[in-house]
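Supplied in structure tokens, the structure appears directly below.
Only one protein chain is missing; all other protein chains are in place.
Take a look at chain A:
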Amino acid sequence: MANPQMVMYDEEFKQINVVIEKLLREANAKVIFLVDKNGQLISGVGEVERFDTTSLASLTAGNIAATGGLAKLIGEKEFSILFHEGEKDNLHISIVGGRVILVVLFDSRSSLGLVRLRVKKASDELTTIFNRLLEKAEEKEKSGETDFPFAEITDDDIDNLFS
């Protein structure tokens, strides 16, 4: 398959949130999201309740995919940073560890330079966590250990969803 299945565990989820919460403070940002390249929201910190996070995740992934397509057309591997400037709020979008998208929303209380600097540091930490997550998933698969909740489901469980 093109992408291995993404699995998120409690331990790493907490570690990720620690990193992005720190980034939120240090970059003076309003909101930070982590989105998987397929458009699924992984986590968000800051004023998340003000935004439609699901739509934001999907559009961000679409944006990254479209820009990635453009990059390939001109012979680049990818554009790893996108910046959208608005009247009040700005978006800094970057690719972390090749497969996760980090979205930082900030206003005039911060600056592009500060956000770039802090994102760079946080990206390294996030890359380490996501690599470990991938290794963990691979190990589990190799050892045949399965705590997969869907292995036990019955046809009735599935039918009940649609009743």
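The rule is simple: a residue touches a chain if its C-beta (ideal position, glycine included) is under 8 Å from a C-beta of that chain, and two chains touch if they have at least 3 such contacts; residues count from 1.
Assume contacts and distances are computed from a predicted model.
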{"item": "Per UniProt record, name of the chain withheld from view [\"Peptide/nickel transport system permease protein\", \"(2Fe-2S)-binding protein\", \"Carbohydrate ABC transporter membrane protein 1 (CUT1 family)\" or \"GTPase domain-containing protein\"]", "value": "\"GTPase domain-containing protein\""}
{"item": "Touching the absent chain when the full complex is considered, from A:18, A:112 or A:158", "value": "A:158"}
{"item": "For chain A, residues in touch with the removed chain", "value": "1-10, 13-14, 36-40, 42, 52, 54-55, 58-59, 62, 65-66, 68-69, 146, 148-153, 157-158, 160-162"}
